[in-house]
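Everything below concerns the one structure shown next.
Heads up, one of the protein chains got dropped from this complex, but the rest are sitting where they should.
Chain lettering (A, B and C) follows the sequence in which the chains are written, and residue indices restart at 1 in each chain.
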Amino acid sequence: MTLKVRYFAWVRERVGKAEEDVAVPADVKTVGDLVQWLSTRGEEYAHAFENPKVVRAALDKMHVQPEAALGSAKEIAFFPPMTGG
Amino acid sequence: MTLKVRYFAWVRERVGKAEEDVAVPADVKTVGDLVQWLSTRGEEYAHAFENPKVVRAALDKMHVQPEAALGSAKEIAFFPPMTGG
Amino acid sequence: MISTVRLQSEPFDAAAESARLTQGRADAGALVTFTGLCRGDEAGVPINALTLEHYPGMAEAEIERHVAEAKARWPLLGVTVIHRYGRITPGEPIVFVGTVSSHRDAAFAAAEFLMDYLKARAPFWKQVERRDGSTWVEAKSADDRAAARWHKRTAAE
Partner (left out) sequence: MISTVRLQSEPFDAAAESARLTQGRADAGALVTFTGLCRGDEAGVPINALTLEHYPGMAEAEIERHVAEAKARWPLLGVTVIHRYGRITPGEPIVFVGTVSSHRDAAFAAAEFLMDYLKARAPFWKQVERRDGSTWVEAKSADDRAAARWHKRTAAE
């Protein structure tokens, strides 16, 4: 499965890119699984996700929890807690 | 003691005047006493104060309760519950 | 802190009053405004106009006192309160409250506090003018309750 992964704010800065297309292995089923798997891809990912509780996720532009299944989503985004308004 | 008495909104309409100078008898000590005494001055007053709980008072432009002493106040006002804002 | 309190019979420009509150300042993080307008109906029945009677002298004093209380309770950078009296036609503004603070909670709380107090304590009386005559608006017990919640908060502090 190919997923577009987007990064925002300091997650983007740590990973070093704003987005990428990722071929997700079959055993990566949930958002949490994906975070764990991404963290193994290099130092920059390990650094971005070093405290997974702080990083929020949105699947197809909806906020989700780590338990959420990736299902047939096309896009996932990772970002710090929001500071708009 | 002479007191300027002012009336607002429907209290004014019932009494038939906006203000008057009143010579207050010595035994009229409180706002409540004054309401009772005014009510004896004629039908228009009796009508204005027929439900004394509804009529509010301000002594020298400060909200007061019926128990408040008239003291050396110069002005008293009677009016319905406020509907500003 | 800059505060402005005005009673007037002429209409005012709520947007301009709102702009004035933050003009040329860089310490304001939050501006909350409330504008109360004359509706074209009262309890579902069309009206021609509202006429607001007020107690000159006392109205200013009551509003100033509540502005001072708001300043004591919340860290405000600016407050404007404008209240009209006289005849007001549907669509026109009646009352304006604007509060400026560095943070939004203070600006919201102070604006609501001032509005609740104006409704329940400021000496203004609304008369509704209809085709078939005029009647005085009755005070709502909901307004008394809204004003009372600020007392309770003080007691709990």
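One rule holds for everything that comes next: a contact is a pair of C-beta atoms (placed from the backbone, for glycine too) under 8 Å apart; a residue touches a chain by one contact, two chains touch by 3 or more.
All of these numbers come straight from a predicted model, not from anything done at the bench.
When the full complex is examined, the chain removed from view is found to touch A, C. Per the touch definition above, the residue from C:L7, C:L76 or C:M115 contacting the chain not shown is C:M115. The hidden chain makes contact, of the residues C:P11, C:G40 or C:P56, with C:G40. Mapped onto subunit A, contacts with the missing chain fall at residues 6, 8-10, 12, 58, 61-63, 77, 79-85.
One chain is missing from the display, and on subunit C it is touched by residues 14-16, 18-19, 22, 24-41, 90-91, 102, 104-105, 107-108, 111-112, 115, 146.
What we mean here is this: only the chains that are shown with their structure count from here on.
Mean C-alpha position of subunit A lies 72 Å from that of subunit B. Along subunit B, no residue makes contact with two or more other chains. Of all residues in subunit C, none touches two or more other chains.
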